[in-house]
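One chain of protein is taken out of this complex; the other chains stay put.
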Amino acid sequence: MHNSPIATANHEAHENPALLHHFATEEQQKNAASLGMWIFLVTEIMFFGGMFCAYLVYRYWYFGDFGTASSSLDLTLGTVNTVVLICSSLTVAMAVRCAQVGKQKAIVVYLLLTIVLGLAFLGIKAIEYKQKFDENHVPGLAGFHLEGHIPRHPDIPVNQQHAQIYFSLYFAMTGMHALHMIIGVGLFTYLAYKASKGVYRPGYYTPLENGGLYWHFVDIVWIYLFPLLYLIDRHP
Amino acid sequence: MANNVDALYIFLLVVSALMSLAIFTMVVFFAVRYRKQAGRSAEQIDGSHALEITWSVIPFCVFMVFFGWGAALYFKERKPPENSAEVYTVAKQWMWKFEHMEGQREINELHVPVGRDVKMIMTSQDVIHSFFVPAFRIKQDVLPGRYTVAWFHATKPGTYHLFCAEYCGTLHSGMVGSVVVMEPKDYQAWLGGGGNQPLAVTGQRLFSELGCVTCHRSDTQGRGPNLAGLFSKPVLLEDGRTVAADENYLRESILTPAAKIVSGFKPIMPTFQGQISDEQLNALVAYVKSLGQQSDATGGRGIAAATSQP
Amino acid sequence: MATAVLETGERETYLNKEYGIKSWLLTVDHKRIALLYLMGITFFFFIGGFFALLIRLELLTPAGDLVQADTYNKLFTMHGQVMIFFFLIPAVPAVLGNFLIPIMIGAKDLAFPRINLLSWYIYIIGGMLMLYTILNGGVDTGWTFYVPLSTEFLKTQVVTAALAVFISGFSSILTGLNFIVTIHRMRAPGMTWNRLPLFVWAHYATSIIQVLGTPVVAIAIALVALERVFHLGIFNPSLGGDPLLFQHLFWFYSHPAVYIMILPGMGIISEIVCCFSRKRIFGYKAMALALVGIAVVGFLVWAHHMFVAGISLYAALIFSILSYFVAVPSAIKVFNWTSTMYKGSITYQTPMLYAFGFIGLFTMGGLTGLFLAALGVDVHVTDTYFVVAHFHYIMVGGMVMAYLGGMHFWWPKISGRMYPEGWGRLAALLVFAGFNLTFFPQFILGYLGMPRRYWDYSHSPEFQILNVLSTAGATILAVGYLLPMVYFLWSMRYGKPAPDNPWNAAGLEWTIPSPPSTFNFDEQPVVTWEAYNYDEIEKEVPVAQ
Partner (left out) sequence: MSEHISPVKLYVTIWLALLVGTGLTVYAATVDLGAFNPIVALAIATTKAVLVVLFFMHVKYAHERLTKMVIVTAIFFFLILLGLSMADYGTRLWT
């Protein structure tokens, strides 16, 4: 096909320190890294996909109980967190753009902003978890109890078992997402350090770009988690 | 059923044997005929779409015969005939507990009459087990939290192996038993032995003891739906869905009543999850089903009679 | 061509370029990493094989007399987990694939050499955790980790075993990722998709499965661990959870995983059959397409493991018919290999003997798969020894035969030495005979109704004779497996030095010295020929040897 890399034994290219020995050209190296990142994101889609599948099955079975459990989440904090993540995606995109145009100081600023936003997200998430512990909404702990009734059915109390399934999924999915955020913050700390050394420049910013792809992906997962977990059956 | 399964099995065996014979013969023939010889070198052939299509389409057609035959058999295996004798089965690590409609209880041994359809209504108290009687060619996993169903029709008296076929922990291989198929008269004699209370009667007693009867009345005045004639009928639910009132529906409605509210009723029934044993649950289900088989009037009387108890 | 020469006068190769533990443990050379993997998988193969032997010894007599019930359950569990996750899945891709793919496509290395090394370390960490599990009392969930047995009932090392599998999964994912990128981005000029050896196509298809499937089983097993440790309730039936959901997620990967094992084997067999028949492959495009087709359709059939588990009848229908769809490309492959031999000039060296064995055993394994896909028959034979025999025909009869065939075929390239041909043929025959004696009786046992995972069958002594045959076969098989290990090791020192192309075979790997130098090619090769150009090779060397 058309993308067969035309690699020539170009010895001059090997004097470039950023070019690893087994690649013929910088172009080839860059394309390889980018494809690798996308394939990694494929595995991430399938990783979260397993949990989304479990979610779908139980939401289909226990729709009413899921509605009640969902409404017990703090919508304000959830919305704020969504906004925080969207802002962080913008700062990441800006950081990559700064590398493209060669504004090396601005890269660091945007990366630090991203880290701050990422930490803010994690902080808010921690507050939400704390609330769930205080309210006895943690599955598997003795004393789990969710007050309330099925949406629009004041006479049907929520099923405690099914509510536990909801919260199990909630903790598994948001927990796995938070783990990705923590990894992301670590990754961006490294990138910010490298950027402060002036490593990323218009010709070479692949690690930064791939880090950005990762961050955007984690953002997209949240874009789905937010309505699926927080916004089930909230209407009166 | 065993004969039907064996017929398909033998058909598969013959077709596979022919296919492998053809392939093995070709491999051996080519290996010998075209071995390296002086003065002859390999003739290059790039392939042939015509041949490739042939050996895709022909096997595919044969496979579709396998599929169709296997599927037809499966539907027969999975759908118990009406009016089968019913045996409620509770599996646990590592034993089989059976309860006949007539009230006989057995452990690891199942007595059934020859020439009668027998429907196993099974659940597990702990992990997944699997009810497997090789002689009848049937197998069905037994799951915690719901009923699964299997059926068979024994044609020859004798004693047959019963195995648990799904790995279930330490003594998985000890979770074995036997199915004793008896001549009808022997079976009747065996049934007559115990002076047991029929399962539905046990269920009826529970029905009043647990207070079910105060709401599920035989008239239309009850706070709960009238259960007479309910079994296997479609039920219209409050949320507009219609479900079939099968064993799993009855089970769920007793354990988590709020899950499926019958149209026109309020969800006031308390849950019985964790309050009754699997055996009691089976008895209740058997009782409600028995209401379906009797005429409404008899069912009503049965309940009315039971109301006199405290 | 300036070939580097060492002070000792030897040619510099990837093997003698550097010495010392560090030069191996920190290497980023795909060939050295392949050898690191070779050590890992050989180690785990013999651990798993040891468990298998104990299982067979226990089943020699009907009563459970050799080991305790719990021990037996641990044996078959750990046999399965070790063999599947630490031998079968990495074996061909991580050893032969790792070694050969860059060379076959004319590259100096995989696209991500450091990630390649990382995936070996991840594999080893997973393996160490598995060893820890074994030494710390073992695990008895069955390799399938079925809930709720694994989450709530067993008292063994379920969490560490789950973690071991989880971690090794990432090794598999990274290997697959590396291969896909390498095959897309690193091909030499002229090495078009239509010129790739089928071995490379097979690994491309395999990698797709690794990348798409492995994460799903990873999360399923992670949820089991979470359910066990934190008592989350996702599959818990007492909360209204569905144990079958775990089975769906598990088999979504674990069925395609069978193709992770067998597809690379199919790649090897294509290389061997062509070489020893001196022929181009019959129907290159159909063969490549069939590999990818099996990988894709293989994702649509997983619930055929659950026909008696309590899934819906209608879902069973869908999965049954789709299972037959996947049989068609498999049939194409068998017929095309056979046709490749037609009018060839066939010789019977050890790799070819393994290829014959593979075609026979894979055919039988595949055909018995048709029995299991037929719903009505599956009800009877699933979870019996019939299934055990079926998947061993595919995985051991198919994949291990192909693996050994490939090891013999490329051993001269890997080690620079020839293995002893006579011993090689003997071992191939022993493996074939031992294998059939071990597993053929199990088909019959299964149809007679012996359930799998039974420690004690004293209630059915009629099963004994077939079990004795099976155990007898297993001992022959064990000898057949030990022999190659012995003579491969022997040949590293005493074997005849291998020429660059001992089989006079086609393919870029045979154009470079044995063993290759670190960067494989001194000059960037440019490919101008189709795969398996045996017509041209035969013309160049009219009568080889």
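A, B and C are the chain letters, set down in written order, and residue numbers restart from 1 in every chain.
Heads up, the rule we're going with is that contacts are C-beta pairs under 8 Å (C-beta built on N, C-alpha and C of every residue); 3 or more make two chains touch, one makes a residue touch a chain.
Remember, it's a predicted structure, so these values are computed and weren't measured experimentally.
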- Since one chain is left out of the picture, which of the remaining chains does it touch in the full complex? A, B, C
- Considering the complete complex, of C:Val159, C:Leu300 or C:Met485, the missing chain is touched by C:Leu300
- Item | Among A:Phe52, A:Phe144 or A:Tyr170, the residue in touch with the chain that has been omitted | A:Phe52
- Query: Of C:Phe145, C:Phe166 or C:Phe252, which one is in contact with the hidden chain?
  - Reply: C:Phe252
- Query: Where does chain A touch the missing chain, residue by residue?
  - Reply: 2-3, 30-31, 34-35, 38-39, 41-42, 45-46, 49-50, 52-53, 56-57, 60-61, 75, 79, 82-83, 86-87, 89-90, 92-94, 97, 100-101, 209, 212-213, 216-217, 219-220, 223-224, 226-228, 231-236
- Query: In the complete complex, which positions of chain B touch the hidden chain?
  - Reply: 243-244, 246
- Item | Where the unshown chain meets chain C, residue by residue | 184, 208, 212, 216, 244-245, 248, 252, 299-300, 302-303, 311-315, 318-319
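Note that in this section only the chains that are shown with their structure count from here on.
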- In graph terms, with chains as vertices and touches as edges, which category applies: line, ring, star, complete, or other? complete
- Where are there more C-beta contacts: A-C or B-C? B-C
- Item | Approximate Å spacing (C-alpha centroids) for the pair chain A, chain B | 44
- Item | Set of chain A residues in contact with two or more other chains | 62, 159, 161
- Task: Spell out, as numbers or ranges, the residues of chain B touching 2 or more other chains.
- Result: 256
- Task: Mind listing the chain B positions that touch chain A in their complex?
- Result: 256, 258-259, 261, 266-268, 271, 273
- The chain A residues in contact with chain B across the complex are 62, 150, 153, 155-157, 159, 161
- Query: For chain C, which residues are in contact with chain B within the complex?
  - Reply: 64, 69-70, 73, 140, 142, 146, 148-149, 152-154, 237-238, 240, 243-244, 277-286, 307-310, 313, 316-317, 320-321, 324, 327-328, 331-332, 334-336, 338-339, 341-348, 356, 359-360, 363-364, 367-368, 370-371, 373-380, 382-384, 447-449, 451-457, 459-460, 534-535, 538, 542-543
